[in-house]
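In this view, the complex is presented without one of its protein chains, the others remaining in place.
Naming follows writing order (A and B), and every chain is counted from residue 1.
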Amino acid sequence: MNDLQLNPDGSLRHFLSIEGLKPALLEQIIETAASLEQVAKRAVKKVPVLRGKTVMNLFFEPSTRTRTTFEIAAQRLSADVINLDVQTSSTTKGESLLDTLKTLEAMHADMFVIRHHESGAATFFARHAAPGVSVLNAGDGWHAHPTQAMLDMFTIWKHKPRFDRLKVAIVGDILHSRVARSQIHALNLLGAMEVRLIAPQTLLPEQPESLGVHVYHNMEEGLRDCDVVIMLRLQKERMQGAHLPGGDEYFRCYGLTEARLQHARPDCIVMHPGPMNRGVEIASSVADGPQSVILEQVSNGLAVRMAIMAMVLGGQHEVRP
Amino acid sequence: MNDPLPHIPALLEDMAGRIAALPRFQATAPLLVGIQTGGLWLAEALHQRLALQEPLGKLDISFYRDDFSRIGINPSVQPSHLPWAVDGRHLLLVDDILYTGRTIRAAMNELFDYGRPASITLAIAVDRGGRELPIQADILGCRLEVPAGQQVKLSGPEPLQLEWVTHE
Partner (left out) sequence: MSRTMIEGQWIDAQGQGWGGVAVEDGRITDLLPARDGNPHWLLPAPVDLAWHPGALEGQGADTLRAELTAAIRCGVADVAVEPDTRPVLDDPAAVALLPRGAGMARAHPIGALSEQLEGQALSRMASLKEAGVRCVGMALAPVRDSNVLRRALQYARSMDLTVMLHPQDASLTHGGVAHAGKVATRLGLKGIPVAAETAGLARDLALVADTGCRVHFCRISSARAVEMIAQAKADGLPITADAAIAHLFLTDHDLMGFNPNLHLRPPLRDQSDRDALRQGLADGTLDAIVSQHTPLGRGAKTAPFPMSTPGAATLDAWLPLCAKLVQEGILTQARLHALIAENPARILGLEPRGLKPGQQADCLLFDPRAEWLHEPEHCHSHAGNPAFHQWPMTGRVRQLWLAGQAVL
């Protein structure tokens, strides 16, 4: 779908969504991330790849955590980083969004890392970006969060390098989750044996099977024989929007407990893109338990974001005269 | 006709002898670092011949290349791995072909991001001429005249041999 994000030679021009990318490119991201991991362990925690480049973190939806990982990633690649939290209301016109972009472009940004609350926002900015300016999607509405999905793939790969043997369950609020959408595409592209979604229908999008997944409404059945379980954050306001009943019913049906985890394979790893709601979607004993790789996901985020930034900015030679 | 290419095992034998004789390495043995890919093969062979105790380090200089913004990222980048601290140590940096000198500059930049070595000695199998930076080998296998339109390349890892490559 997104030819917008590729250069004519197939390298990354922008990074907007996993959908539309080739498996080899995802593998390259994972391998590049593996090469960049050691940078954090050295005396000088930087490589000079992006020396002289300027990365602007443009966050229309506040997220200190994600913004910080992008900031550190860019700095470790020797780029200059500027952070901008842009306060917008839902009535902010698209034109003024674009004015913001154009003003910053005039300050010679090479890359925008953009988070926005509307689906398609990253595509919108990429479509209007000047030649030689790249857009990296740090989350747009419910649509995509491709760097999060890639760091999750990197985490899985480190534990279980053969994707074709994996059964992966994604549990919870898939309807509103850009992370889940990107994970599903990435897992299917990397050849996962089976991707399962476990959720009540109120938290699933229309015709979820069309994404290439199997749907389960029952947690125990869905977890059976899984190698990887990815828990999604449940926003408490879902209980007001009639997506869910109140009280602890969600946790009783879909919360990941030690007892439930028994249904998965004994070496199953437990993931969560964070931030967690302990006792809402996941029991503390599981989140902190031996099968949890949740903290590892956070540290893997750095290498993966470095890899993607280096690949995108390394692809700019295609468009620069 | 191109010159006949030298036999790599003989070159290595000769280089190993001269490395072992360097005064700098008499007190403590050097730490060997090979540059991906050809330099690493040679470093492995030298490591064996010199019977060094400490493991070999490997460098992938993809993130240090000065032409990154022109040619982009190397799609087959490998992790660099130095299994020891470099501070205060004598390093022996190994690569297959010395051409412009830019690879060696990148490698030295990368090494200094790991720490401050006491010294770096450069061992090269073939100096093909065409230097653009003031960098030359301390231990050199041989010099080769390379005609325009030709490249010399190391193939390996088994057997290690030099070959001519013709460019269009």
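Methods note: a contact is a pair of C-beta atoms (placed from the backbone, for glycine too) under 8 Å apart; a residue touches a chain by one contact, two chains touch by 3 or more.
Please read all numbers here as calculations on a predicted model, not as lab measurements.
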item: Among the chains presented, those that the missing one touches; value: A
item: Candidate in contact with the missing chain, chosen from A:14, A:67 or A:178; value: A:178
item: Identified contact with the non-displayed chain, of A:11, A:123, A:148 or A:300; value: A:123
item: Residue touching the undisplayed chain, where the options are A:19, A:71, A:152 or A:281; value: A:19
item: Sole residue of A:141, A:274 or A:289 that reaches the chain not shown, by the stated touch rule; value: A:141
item: Chain not shown, touching residues in subunit A; value: 1-2, 4, 19, 93-95, 97-98, 116, 118-121, 123-124, 128, 140-144, 178, 181, 205-208, 210-211
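Going forward, only the chains that are shown with their structure count from here on.
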item: Centroid distance [mean C-alpha coordinates] between subunit B and subunit A, Å; value: 39
item: For the subunit B and subunit A complex, residues of the former touching the latter; value: 60, 62-64, 68-73, 75-81, 87, 109-110, 112-115
item: Residue numbers on subunit A that touch subunit B, as the complex places them; value: 11, 28, 31-32, 34-38, 42-44, 46-49, 77, 310-311, 313-318
